[in-house]
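After the structure tokens below, expect a handful of questions from me.
Then we have chain A:
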Amino acid sequence: MSEFIDFFVGKYNYWAFILLMMIGLYAMIAKKNLAKKIIGMNIFQTAIILFYISTAAKGGGASIPIIAHGHGHGLSEHGARAADYINPLPHVLMLTAIVVSVATLGVALTLAVKVYHQYGTLEEDEIADRIRAQTGGEP
Partner candidate 1 sequence: MKLVALASALLCGTILLFGTAEFPDFGDPDSPAASHVSPRYIEEAMAETSAPNIVTAVLADYRGFDTLFETAVVFSAAMACFFLLRIFGEDERRPSEKLYRHLPTGITLRIDPGGKVPDSPEFERIDGIWIPHDVIVKTTTRLIIPFIQLFGLYVIAHGHHSPGGGFQGGVILGASVILYAISQNLRQALGRMGEAVSAVFCAAGVFIYAGAGALCLLMGANFLDYSGLAPLFGVDAIQARSLGILVVEIGVGLAVMSAMVWIYYNLASMGRHQEGL
Partner candidate 2 sequence: MESIVSLKPLAAVLVSILVVPLIIRSGNRPNLREGWTFAAAGIKFLIVASMVPAVLGGAKLELTIAQVLPGAAIAFRVDAFGLLFALVSSSLWIVTSAYSIGYMRGLDEHSQTRYFCFFALSLSATIGAAFSANLLTLYLFYEMLSFATYPLVTHHQDMEARSSGRKYLFYIVGSSIGLALPAMVYIYTVSGTLDFAAQGVMPASVPPAVLTALVLMLLFGFAKAGVMPFHSWLPAAMVAPTPVSALLHAVAVVKVGAFCVFRVLTGVMGADLLTGAGLGTLVCYIAAFTIIVSSLIALSQDGLKRRLAFSTIGQLSYIVLGAALLTPDGLTGGMLHIAMHAFGKITLFFCAGAIFVATGVKNISDMTGIGKRMPITMTAFFIGSLSVIGLPPCGGFISKWFLVMGTLEARQYAMLVVILTSSLLNAAYFLPIVYRAFFCTEEESKFDNRMGEAPLWCLVPLKLTAFISIILFLYPKPFLDLARLAVVQILGGP
């Protein structure tokens, strides 16, 4: 039992990321409302960002990846030790990923607005009904 608890506690961030990802995925598939799908999409992306940031974490009193001047750890400018700072690379990657997710959100919302303009609803099943009404049942 305690092993399990260790296992859980040691990796809880990863568990949370999986949970968030499942939420996002579920929303994207199950929800019929397009805006909800878009929210799900964003949650999904955030989950992955969470995963990356978790990989960056470093225990043992590591600091944020900005090299301190003089104070704090008392380091000279060129003497930064790798163990003292959190791994910056995933942060860099995730900055990019956040930007991408915002951009995607913008375009997705744009298209949702267009869809609404066209069909007067954001519900997928109602849209399907309208399309069927317009085209007479053809795909």
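Convention: contacts are C-beta pairs under 8 Å (C-beta built on N, C-alpha and C of every residue); 3 or more make two chains touch, one makes a residue touch a chain; residues count from 1.
How these were chosen: all candidates are chains of the complex that A comes from, given by their letters.
Just so we're clear, the structure is a prediction, and the values are computed from it rather than from any experiment.
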{"item": "Chain A in this complex - touching candidate among 1 or 2", "value": "1"}
{"item": "List of chain A residues in touch with candidate 1 within their complex", "value": "7, 10-15, 18-19, 21-23, 25-26, 28-30, 32, 54-60, 62, 64-69, 77-78, 80-85, 87-93, 95-96, 99-100, 102-104, 106-107, 109-111, 113-114, 117"}
